[in-house]
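Note that this complex is displayed minus one protein chain, with the remaining chains in position.
Lettered A and B in written order, each chain numbered from 1.
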Amino acid sequence: MSSVTIRGVKKKYGAMAVLHGIDLEIRDREFVVLVGPSGCGKSTLLRMIAGLESISSGDILIGDRVVNDVPAKARDIAMVFQNYALYPHMSVYENMSFSLRLKRMAKEMIDRKVREAAEILNLSTYLERSPRQLSGGQRQRVAMGRALVRDAQVFLFDEPLSNLDAKLRVVMRTEIKALHQRLQTTSVYVTHDQIEAMTMADRIVVMNAGKIEQIGTPLELYDTPANLFVADFIGSPSMNFLRGTLEPGAVVLADGSRVPVETTGRGAAGQKVVFGIRPEHLSLSSDGTGLAAEVEVVEPTGANIQVYARVAGMPLCAVFTERHDFRPGQTIHLAWPGRNAHLFDAASGQRL
Amino acid sequence: MTTKLTRSLIYWALLSPLMVVILFPFGVMFVTAVRPREELFVYPPTWGFSEFRWENFSEMWVKTNFGGALLNSLYVSVAATVVALVLSIPAAYAMSRYRFAGKGAYRTFLLMTQMMSPIVLVLGLFRLMMSLGLVNDLNSLVLTYAAFNMAFTIWMLQSYFNSIPRDLEEAAWMDGASHLTSLVRIFLPLAVPAMVVTAIFTFINSWNEFVLALTMMRSSEDFTLPVQIYAQVAGRYQVEWHHVMAATVLATVPVAIMFSWLQRYLIRGMALGAVK
């Protein structure tokens, strides 16, 4: 097990820059999730750690060793691929033991390790099958098993759950998490699903367009997103944003309504800002004060009610856990705890 | 909604004229090959004959030096197939797995060579082989067949290689395999079916080639089967048709069986390949 250090790493394909300088320190035993929209460079970064992609500039270190010129096979890293990449002409057993056989490990040793891994992954009865004869979830486990037997320094996962159905995804998510708790292997996990990121990660790295937007624990990202992008990306349904102008003690919206907010030390009066509040932090104000919103659509999910409304022409979503009987066109008044309000500079998108 | 049965009947009825015409030469071949020599030229001509003369085959074998031509054909076809494959596999791998300068140009060049038929170049090729001292040498055919088949083999192999996921090899590298090991233990085993199919088609093409063999092989002991059979027919006053037909039966039936077994792969290959 080992740490991974990424220093000023860039990637260019011809003239096109895909990663614009990534700095990231992944600690020993940590489970780090790279998350971001499609095409932002997550896989590219992961594959550079793996040694499958060359590094245009910067350094990648595993432990204290710079591995820029170390080929994939010598990095002692295991990887679980999105499409599993199981060797179709080998049985489950052969798939899992391939790396050990390459190392010329003793037969009994190999056998022990494979059976151990199979035990952990509930694959013991499938060892003689070929990958073709397995379900998606089982294939996924074999791919994990192949990584498991290696005792590698680092585990890499590239969207390992994206080919599974929603239910199985949740199950496997928990399994992977449990596995990490047990083995404590340094892991880097790529996904574009923010729920996966939130539930699994020790720390999340939010990437966008080849840059890191923020690094932090799931709750850090949720509570204090560094900018509009992260605020928007983390959480579901997404955070509400209301554009307005900063005045002492409030943000003034286009129609003149005032949104109260703590402003001391957070920008200058007259500054264009974005006020942010998560749907789940909104509540109905009982006394008719608070932000007025006109209800447009009401979606009960059973567990809660999602209300889509409009404030000063801007859309807003609110989630209530208690049941209400709203009608479209109705005006409701919303309140929230002040500590849950977020404020961003409209021009730079940075948190104020 | 027509049922499958009526549809089948209609289709077979529609196809039957074509099938008759396709099968007709096979009928002619068999019926002539086994009939007694005296019954070749009877008037009025007839399909019927008095007895099966299986000796025609053994007579033919000796008289037409069929064995020699068979060996020549086998040597040329096998060697050409091996050469073509040995050169095509790495090229197809490179085309499928790497991006490199001149790839587009190379692809175009391959297409052009595929279009160039031997006949247009036959005079130039003959002069080339003459200057290399390879006229009357079966190896001249080996080289030319390999060269003319390569575009097809590369194309066929490449389209199959493309369907072998790249991450299998990457997974092998991660597992600690060198490029060579992953090639040998992961990639090639998966590519075997494609290589076999491609090899067999190259073999059949070489087996059937006529123009170059006719041109390069000037003495009868170097003839390949098509030339040998042609030589039994061309410029002769007396053609021993029963022998000729016996020879065509022996030369075509094994290939036809092999081909029938393989043709579905060709259809699949075409669907995968450049026509896509």
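By our rule, contacts are C-beta pairs under 8 Å (C-beta built on N, C-alpha and C of every residue); 3 or more make two chains touch, one makes a residue touch a chain.
As a convention for this text, contacts and distances are computed from a predicted model.
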Record lookup, UniProt, unshown chain, options "Fe-S cluster assembly protein SufD", "Cysteine-rich domain protein", "Sugar ABC transporter permease" or "Electron transfer flavoprotein-ubiquinone oxidoreductase" -> protein name "Sugar ABC transporter permease"
Of B:34, B:95 or B:138, the residue touching the omitted chain is B:95
Out of B:56, B:144 or B:182, the sole contact with the unshown chain comes from B:144
Listed in rising order, the chain B residues that touch the chain left out are 4-5, 7-8, 11-12, 14-15, 18-19, 21-29, 31-32, 40-47, 83, 87-88, 90-91, 93-101, 103, 106, 108-113, 115-117, 119-128, 130, 143-144, 146-148, 150-151, 154, 159, 162, 166, 204, 207-211, 215, 226-227, 229-230, 233-234, 241, 244-245, 248, 251-252, 255-256, 258-260, 263-264, 266-267, 270-271, 274-276
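One rule holds for everything that comes next: only the chains that are shown with their structure count from here on.
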Chain-centre distance (mean CA atoms) for chain A and chain B, in whole Å, is 56
Residue set of chain B touching chain A in the complex reads 165, 167-168, 170-178, 181, 185-186, 189-190
Residue positions on chain A within touch of chain B in the complex are 50-52, 71-74, 77-79, 81-83, 85, 87-89, 98-99, 102-103, 146, 150
